[in-house]
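Reviewing the structure listed below.
In this view, the complex is presented without one of its protein chains, the others remaining in place.
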Amino acid sequence: MTILELRNLTKVFGGRVRAVDDVSLTIEAGATFGLLGESGSGKSTLARLIPRLIEPTSGEIFFEGKPLQNLRERDLRPVREQIQIVFQNPFSSLNPRMTVRELIGEPLYIHKRASGAALDEQVREMMRLVGLNPEHTNRFPHEFSGGQRQRIGIARAIILRPKLLILDEPTSALDVSVQAQVLNLLIDLQRTLHLTYLLITHDLSVVRYMCDDVALMYLGSIVEQGTVQRIFRQPAHPYTQALLRDIPSTDPDQRMLESVSLEADIVSAPWNGQGCRFSPRCPVAQIGECKTVEPALVEVTTGQRAACHLVKPHLVTP
Amino acid sequence: MTQSAQPLVEIRDLFTEMVTFDGVSKVLNGVNLTINKGDLLGLVGETGCGKSVTAMTIPRLVPQPPARYTRGQVLFRGEDMLTKQGEELRQTRAQHIGVVFQDPMTGLNPVFTIEQQMVDAILTRQQSLHATGFFRGWLPSNRERRRQARERAIQLLRRVGIPEPEKRINAYPHQFSGGMRQRVLIAMAISGRPDLLIADEPTTALDVSVQAQILRLIAELVREIDLTVLLITHNIGVVAQLCNRIAVMYAGNVVESGPTREVLNAPKHPYTQGLLQAIPSEDIARGELVGVAGSVPSLLTPPPGCRFAPRCAHATDRCLTAFPRTIAVTSQHEVACVLHEAEAKTA
Partner (left out) sequence: MTTLSSPPLSRWSRWKADHASQITDLRRGIYRFSRNRLSVIGLTLVILLLIIAITAPLWVPYPGDVTGSINMAERLKPPSAEHLFGTDDAGRDVFSRTIMATRTSFQVGVIILVVAITIGVTLGAIAGYFGGWVNQVIMRLTDIMLTFPGIFLALAISAALGRGVLNAMLALSITWWPGYCRLVEAQMLKMREEDFVAGARAIGASNTRIIFRHILPNLLTAIIIKASMDFGFAVLNLAALGFIGVGVLPPEPDWGSMISAGRRFIPGSWWYSTFPGLFMFVTVLAFNLLGDGLRDLLDPNSTVRS
């Protein structure tokens, strides 16, 4: 069953910057969908467009088949109970003036689900569930470590029992050993609470570990999409290939620095708005079309689509 | 590389405390670390393990107070940095040490052009050789020096891979991307032809593709100019790809150090093993990631014995009370853990 569908979603900032450009994707209930991209790819904007924390410029959002784009703020509130976000930075995403009890209990209070002792009890139960000491309800966020704060953020997001959880770089501010704990917690919670995850990250190894499907964003648009297995085994798009090459492996015998990589970066090699958006940095031979025609996202093999002129379906072995 | 290893930095038994409201935090607990000339040493550890304090103690960039050095020596080119002060300290820093910080956004002053900042950095380094005092920028001879400094700045920018450096040098930092700013900072750090380059998480704020470019640049520079690098990072992958030696820190101690290949292929300390297992890799199935259980101890009241013992699966009663000594497992591979005492005798 499809839980979330985006059709041609676009967000233009200030009339010029196409932060999210014609993005369409479908997420199945119970799955973990990874959205990969570097800074400036528009992945965080996309996260905020879904519950309409930012208003889309055009396009459609369907949550469990219901269109969201025309709902009024008041009618949106019950939907927002179902879609929650865990933010990247555990230091800025929690109000420093609120205690843990207030932070985790606030959603219940706002939606009038519980109050008083019942609320306290639910907060404590939630803290136990995410691995926090329920004795610490009166503490403030700054008394916790980064990993613990992210647990508070998760508790706050799941206390309303949402169906879809958007995880915006949930572990990128954390140390690896803490990251492992938080990722495993997310996996456990998904199993027990039957959650669907949209995991937004720049870390390919996190996607590989956590996700069923993945979409790669580059300058606001999806350049490759498919199952994690296919994309990591046989990346089709030159951008995906370069990214996979550039993760520094912990195996010293796998030499990454000797291989060729991407030239420049998004800022120093800007896209002029014509042709393929990756063409200014693309390392492979460029045909004329790359500079003039924007490639469409086409099926390469079953379960894998890419937007590149150089990728022809018959060139990829299934 | 191995036979004529000449130490550039020798940190011996360094104890450091931070005085805070909550008490005295025992930040460094007897750190021993040697950096040989020509080394590319990766100092790895998680937030709060003391890796930045250790590294920044070499140029003495750790503010005092709150920091307090209670014991130990930090020998740089054979001289103890802990006893240096004032002008002498400034001279050593200017002539022999270059530092690159984590955040390329705040490392450059937004109101000056790249030229102004680089020329200043280069001249400051020269001035430490012949101090001209207050009027330095005004004298005609100094105008000539400024021109030369500009030439040198352009040369350096070209070297670190800034395209069209003659034009770009007039730009302001905000006109540069994060990767380019980090290149500029590296150019500034090596402008004084330092013996030691300290890079504190130089690629943490960057995208992977840009990170790869910067790492490649550092590797090239080390090969070209006579440079020794101390790279501070929490990313073991970066060390594996770039460094010839690695030192792993945990809660104020170097728990394991040695040649990168040896340490990463056969980690001896339970913490190093845990760290490596915590990184999601290709062959780990969902939910199977192990990681390191528990959390970092408070350094206000650290465990009396091995600081890792409370989180260690192999800890014995002895680990909880006695501080482990450092054992050489092979000629260069050292580990601070009682589990390997037997190996030490045979080695």
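Order as written gives the chain letters A and B; numbering starts at 1 within each chain.
Assume a contact is a pair of C-beta atoms (placed from the backbone, for glycine too) under 8 Å apart; a residue touches a chain by one contact, two chains touch by 3 or more.
Remember, it's a predicted structure, so these values are computed and weren't measured experimentally.
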From the list B:22, B:224 or B:317, which touches the chain that is not on show?
B:22
Option touching the unshown chain, where A:99, A:122, A:286 or A:301 are the choices:
A:99
Which listed residue, A:48, A:230 or A:277, touches the chain dropped from view?
A:48
Full-complex contact with the absent chain, from A:114, A:160, A:244 or A:269:
A:160
Residues belonging to chain A that touch the chain removed from view
48, 51, 53, 77, 80-81, 83-85, 87-89, 92-97, 99, 106-107, 110-111, 138-140, 142-143, 153, 156-157, 160
Even though one chain is not shown, chain B touches it at residues 18-22, 25, 66
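Everything below uses one rule, namely that only the chains that are shown with their structure count from here on.
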Distance between the CA centroids of chain A and chain B (whole Å) is 32
Within the complex, chain A is touched by chain B residues 46-47, 163, 176-180, 207-213, 215-216, 219, 234-238, 240-242, 260-261, 264-265, 274-282, 284, 286-287, 289-293, 295-296
For a test of understanding, state which residues of chain A touch chain B in their complex under the given definition.
38-39, 145-147, 175-181, 183-184, 187-188, 202, 204-206, 208-210, 232, 242-243, 245-253, 255-257, 261-262, 265-268
